[in-house]
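With one protein chain withheld, the remaining protein chains of the complex are depicted in position.
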């Protein structure tokens, strides 16, 4: 446990992770609620592919702790944890996931397409293709003389995609204020890192662009927090981009409905859950106790359940508006 | 001058470079012959964009010295030097450049699209997009249990393209017998390396794929030869890919018609021509004398002029065949 | 909580149950029919191999390769990194060396990351080489929406591929055609884009389509590329369509036949490139009424081309303006009520057909 971090921050990191997990559990529940007995991906109140980020909370919590709403975050097909940690309006985000008119995209986008211009949050379902626009946001921030930064997220599988390379080169060359975050959860759907990536980790690839590369092991939220602190500071001060790879954990399947037959290590997974681990450490350090944990969980649950209630109360879009919003 | 290389090889390297240069000069002459007084890119016996490789002979000569016709070479928009060094049929190549029926592509391809299946030679006009098919050729060679190798060429500008990254990762991961060659001639059209590439050289980028990376300085043909020898050997022995970057020279414009107004160093360029330099060194070493040089030049000129005569004698394609060869 | 997406429904029928005269068949879903066709060609020809994301242990996200890894091993069924330009390009290079790769682009929606390899290389090398280099490969890819997968995972985009010369484009609507077209595609010396609709794969985790399981010949079975099929003969209105929409059209046709509204002919294109213009014109010449049902975007695509083929042949064969039932030039919306307004649903098809036969 780093000594540089103070208890209030630790508490915030914990609260953030619990909020995210509470959210993902609630979405899991709602997603499957009406898809039984025969699972039908298109059925229910929340249809479509659902990629949940349980286990990856440390990355979002640790990185977004350093951001304010003027900073940009571009996430992936697995976006909820970053959206929450960056302060996206949870009610409207949830309404979007339910496909409702009060959703961030008025029901047009869905869970892989969450856009909150107030929080400068966006995401994309195409692997690594969120990176270039994130660099563009950073370019705009720099052109306007601000000290705002952009965070771009991908998985370790995505780091083999051309867009990753092009964006890192561009951002390094132009010294853009971007923090490139790679969530290494060991898997790209069913393909392990060893079958997708020719080097042991992606932090090594930072050298190919002349920028700092950091690898955080063990899904350690405080180490993420520390690495991100440096990277954000560097970016705000005109020092250009940093690549941070976090070795994290995909606690559940790639998407809901994934039986993970390909995943030999499956029994070991729950034991690696970062939240109990961090909770235990904070209890040990005297920062958390039963009461504090209960407060955090209750607050998270209240926030999440009220977002879900908000979503369910919002009307579905009117079919006659199908042609709207193609053009401004 | 390396002691490992013997005089016969040195002589071959020199001959090869002279042949290439003689060819490029002849194409230059033919290309401009009937575009005067007002330069019209579409006019004349050889129309279209023309990217000549004068100055880059050491790369092709040094690399291809280690190949036989069963090995594959995939070149770029600037392909003549590699085509010649790899033994592409010069008559049919020239006929293709003249757009004639006896051309490699029966006049369909043109100078950026030279395909000689006998020599496993191909090229592409799209930056870096020759890399993936080259890896695929290597994959086929490996699947079939041969010791054949594939050489893939790009410029330093191309190394910032996504296809470069994807292919290096794939080839490294699958230990494919490929030699990746980057011709660093300092320029991507009008953009200097410093404005396109976030690192000092691309050999450094090999580390991002866990493969050996070699940088050859000073357009030194024997150093290219040595680096390629190791790389080809490694590939043939199942050791996987190597990245070789050669610091070479674009002696002329990006394409014909390019006034190079953007190129501040222009007067210094002719002095860096690698052929006189190498010729002087070989004379110094007693390997070349006036007579030998004359023989080489005469042989090159005969070969080239007869290819041009062959091309000019070949008929133009019949317009009524315009729909042919879309499908096999 | 989790569902085994790799599991197939029991599909193997008994060939002995078939009437003696007809070729022996077994009942398979479309996914299994594809897999069987691929496996048979892999057995016949060792140059055939499969590569793509999650085609190995996972068996293909839409079950197009289930079981192949176990049968043929990792040398011939290769999981790839997420690098579509890299591995599709690699397939091209292997094909130019005489192998016959089958490469999967997981969703057609991802074409934008690798289109240069597809349209500037795979599709043009044969032409640019004056016929000297062949590129015998299959690019298979999942298409279609209807399950709320949003604007980047629900498209058909066959018009985009068909517009660009040098690749054949096939789009089966049922298990037998999927098998027969896959076999034809693998044996073809040209690059063939094989587009399969998720909604007719017969996946256990999607809404069931009753025709996603059907008889597939057990022997050598080739469906010639470029020939449309008359999925249902009729005399009043021609519906030209393909893929999942064939089933919607057939359902509507049965309904309208039952209530006497119209006798609808349904043409299943099966192949877009080449397009069976003759079959379309022959049918419309008889019926005088044309409804085009296309799950791709409406404008500048397949439906336009069909109209043009008629207009340049003889516009007077049309007794009424044509109707198009396609995605109305909007990205596919996520929310179900919007998505099902954008898609060519049975309700929209029915309305269009009724519009054709209604007295003006």
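Labels for the chains are A, B and C, by order of writing; each one numbers its residues from 1.
The rule we apply is simple: contacts are C-beta pairs under 8 Å (C-beta built on N, C-alpha and C of every residue); 3 or more make two chains touch, one makes a residue touch a chain.
Just so you know, these numbers come straight off a predicted model, no measurement behind them.
Undergrad: For the chain that's been dropped from view, list the shown partners it touches.
TA: A, B, C
Undergrad: Return the single residue from C:116, C:265 or C:295 that touches the missing chain.
TA: Touches the omitted chain: C:116.
Undergrad: Touch as defined at the start, partner being the missing chain; which of A:40, A:166, A:222 or A:256 qualifies?
TA: A:166
Undergrad: Determine and list the chain C residues touching the chain excluded from the picture.
TA: 85, 109-120, 123-124, 127-128, 150-152, 159-160, 162-166, 272-273, 275, 296-297, 299-308, 310-316, 318, 321-324, 329-331, 333
Undergrad: Would you write out the residues of chain B that touch the absent chain, in ascending order?
TA: Chain B touches the chain not shown through residues 28, 32, 38-43, 47-49, 96, 99-100, 105, 107-113, 124-129, 157-158, 160-163, 188-191, 195-197, 252-253, 256-262, 316-323, 326.
Undergrad: Spell out the interface residues on chain A facing the chain that's missing from view.
TA: 72, 74, 103-109, 113, 115-117, 120, 122, 124, 126, 129, 131-141, 143, 150, 162-163, 166-167, 169-170, 173, 324-328
By our rule, only the chains that are shown with their structure count from here on.
Undergrad: If you average the CA coordinates per chain, which chain's centre is most distant from that of chain C?
TA: B
Undergrad: So the centre of each chain is just the mean of its C-alpha atoms; given that, what is the distance between chain A and chain C in Å?
TA: The computed centroid separation for chain A versus chain C comes out at 35 Å.
Undergrad: Let me have the rounded angstrom distance from the C-alpha centre of chain A over to the C-alpha centre of chain B, please.
TA: Measuring from centre to centre gives 45 Å for this pair.
Undergrad: Using mean CA coordinates as chain centres, what's the gap between chain B and chain C in Å?
TA: Distance between chain centres: 41 Å.
Undergrad: Mark out which residues of chain A touch at least two other chains, giving numbers and ranges.
TA: Counting only residues that touch two or more other chains, chain A contributes 160-163, 195-197.
Undergrad: List, in ascending order, every residue of chain C touching at least 2 other chains.
TA: Correct list: 80-81, 83, 85-86.
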